[in-house]
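One protein chain is absent from this view; the other protein chains keep their places.
Read from first to last, the chains carry the letters A, B and C; within each, the first residue is number 1.
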Amino acid sequence: MPALRVTVWNEGVHESTQPAIAAVYPTGIHGAIAEGLTELLGPDASIRTATLADPEHGLSEEVLAQTDVLLWWGHIAHDQVADEVVERVRQHVLAGMGLIVLHSGHFSKIFIRMLGTTCSLAWRNPEGGERELVWNVNPTHPIAEGIEQPIVIEAQEMYGEFFDIPTPDDLVFISSFTGGEVFRSGVTFTRGRGKIFYFSPGDQEYPVYFHPQVRRVLANGVRWAAPVAGPRRAPEVSNPDAGVWPR
Amino acid sequence: MPALRVTVWNEGVHESTQPAIAAVYPTGIHGAIAEGLTELLGPDASIRTATLADPEHGLSEEVLAQTDVLLWWGHIAHDQVADEVVERVRQHVLAGMGLIVLHSGHFSKIFIRMLGTTCSLAWRNPEGGERELVWNVNPTHPIAEGIEQPIVIEAQEMYGEFFDIPTPDDLVFISSFTGGEVFRSGVTFTRGRGKIFYFSPGDQEYPVYFHPQVRRVLANGVRWAAPVAGPRRAPEVSNPDAGVWPR
Amino acid sequence: MPALRVTVWNEGVHESTQPAIAAVYPTGIHGAIAEGLTELLGPDASIRTATLADPEHGLSEEVLAQTDVLLWWGHIAHDQVADEVVERVRQHVLAGMGLIVLHSGHFSKIFIRMLGTTCSLAWRNPEGGERELVWNVNPTHPIAEGIEQPIVIEAQEMYGEFFDIPTPDDLVFISSFTGGEVFRSGVTFTRGRGKIFYFSPGDQEYPVYFHPQVRRVLANGVRWAAPVAGPRRAPEVSNPDAGVWPR
Partner (left out) sequence: MPALRVTVWNEGVHESTQPAIAAVYPTGIHGAIAEGLTELLGPDASIRTATLADPEHGLSEEVLAQTDVLLWWGHIAHDQVADEVVERVRQHVLAGMGLIVLHSGHFSKIFIRMLGTTCSLAWRNPEGGERELVWNVNPTHPIAEGIEQPIVIEAQEMYGEFFDIPTPDDLVFISSFTGGEVFRSGVTFTRGRGKIFYFSPGDQEYPVYFHPQVRRVLANGVRWAAPVAGPRRAPEVSNPDAGVWPR
């Protein structure tokens, strides 16, 4: 049985409605991400994908119960994600499932629900994109292992500060763009027993998820976000039997 | 015009249905808190109160727009708070209104909504309560100004770890109880432009909100949570005109 | 008596040995900084200056005892600062004196002594400098009050990551440079009862300390770093009489 069970979730709307984007991601954004994870995580991991159009968006209780780390890519259909699925994902994160939120997923229901803020940011997407440099400011962080300084992404949408998130537990990457903006592009949070990693590089118009260094960050992120301590537990609940140690 | 506009919100159910609790708090928990703030903040502050039974729970758009800091006490009626009022409060916090959540308010909709976690904890309430010692672990924090080491509260309900909250921005107080449990009893968070302070001492059965040191913590908390920078702004929204500086 | 007693310390070597730099800072870097603080802090503050060449570097016990916030600029003469003066400054910071370390002061003895790390960074100083954009990532922080997004500094030396400092308490500013590098350019720390602010913009070759927004950051920083709670105390010492509350 693989040690690490990964589900890559993608809205999947751009690829099925916009030929130019389908040309960039022929197997979907989820396909490109899954391919990279399969290559880098090897036989110890099992990678499945799920999309908005699947029944229950492919995120049934059964699927989530068998998922150690969930990756989330969404953009133009955040509102179409059912609230009960969002709450189901939240409960699994609180119980220990890792969650990796990507790029425009900053506005997903699940990200806003876990963090509490608006998760808004500044952005700009000129024709052809801008060069993004992703700088590592936390060299001993497991997510940065084996990553070049900086990662150079030739074409990307610009995401800039102010990024309205709570103070992250760890700040791993800061990006700059051609225009001179900066962005906290790799940040981590803990919510309950679950670890959350947000990583901004990756856009439907540019082949960022084929970039070897971006793929390595995602593979590192999956390993980091996996539950560390035994079987999944139910989220904490108030405990009237507190203090059972002898007194 | 007072510089500091404070609204003390209390569920107000215990006092109106349980004579023993009404005897502890004859003017309601909100009355006791408001009295302490009035005394310590003086003429620079205006203090109003609101309760669950008021129209819109006393938290209309107009009231919130004129509130710099909102205090929140609730316990047995969290579910009766309307979701639209919770969302309204959240929007004001994100825009800069301070929020102070008290004791059993850890399970309020607004607290869980801002933090994302279950906010559960261990607890025990033996006959007569337990002695709570509130230790300051952050002596230069404005909320701890003028506070004794420790605050001694003769009778309190026990709240213990694990307290399922995100890593706080600042850890100000840690409590111990007769039984030997510990609790992070004074913690701060920032969400958007709003500052949040959670302070656990204070229960409907014990006269904790008459304790001079508890009152001082609350007054310090109000000053700390007040918006620091000019007029209230709308919460951040995504900005397509990012980067208007000359380039 | 002014409420806020500020001492601006400058090594003062460049200005006295290099005419080109004396032309940029005719009254010294300390003079330019003191001028800005005087203008923005007004009569509530008293500003004095001190330099390496002064007896005890101008930082006698008497001067430090009368200093609420010390600003520190040094570059080519870090090694000439006497160890006993460094330790004296450290004791005052631990007791509550604010410390603002500027630009190349990242390699000062006092900064390394307070933080424990190498405090190294990447740098480059091409002819004419590079444009630095200083982005605010913490909009409600008192140090950012009234600051434009971004601060535009036309010519600066480049400072880049990795900046080897401990995780800061607060990350306030991130800079980008013409070359695409990023730098955590405004960070805070607490050590004992003292607050520390490091701000990187400011170099001997460029008139950065005349920039109105840089001056405002420094004035905000002085207000933020000032001791908040009453008279200066001696640094903490081990306390064999712990727990004097009644038990």
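The rule is short, and it goes like this: a contact is a pair of C-beta atoms (placed from the backbone, for glycine too) under 8 Å apart; a residue touches a chain by one contact, two chains touch by 3 or more.
Given the structure is predicted, the values throughout are model-derived calculations rather than measurements.
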Item to check | Partner chains on view for the chain not depicted | outcome: A, B, C
Item to check | Residue touching the undisplayed chain, where the options are C:160, C:186, C:202 or C:221 | outcome: C:160
Checklist outcome for this item: Out of B:73, B:163 or B:199, the sole contact with the unshown chain comes from B:163
Checklist entry - Which residue from B:146, B:180 or B:212 sits in contact with the chain not drawn here? => result B:180
Next on the checklist: Take the complete complex as the reference. Which residues in subunit C touch the chain that isn't displayed?
Outcome noted: 90, 94, 107, 113-118, 120-124, 158, 160, 162, 164, 166-167, 169, 179-181, 189-192, 235-240, 242-243, 247
Next on the checklist: Suppose we count only contacts with the excluded chain; which residues of subunit A make the list?
Outcome noted: 96, 133, 139-140, 142, 145-146, 148-150, 152, 190, 193, 195, 227-229, 245-246
Item to check | In subunit B, positions touching the absent partner | outcome: 131, 133, 135-137, 139, 149-150, 160-163, 171, 174-176, 180-182, 184
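Throughout what follows, only the chains that are shown with their structure count from here on.
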Next on the checklist: Between subunit A and subunit C, what distance separates the C-alpha centroids? Give it in angstrom.
Outcome noted: 38
Checklist entry - Can you list the residues of subunit C that touch 2 or more other chains? => result 133, 139, 149-150
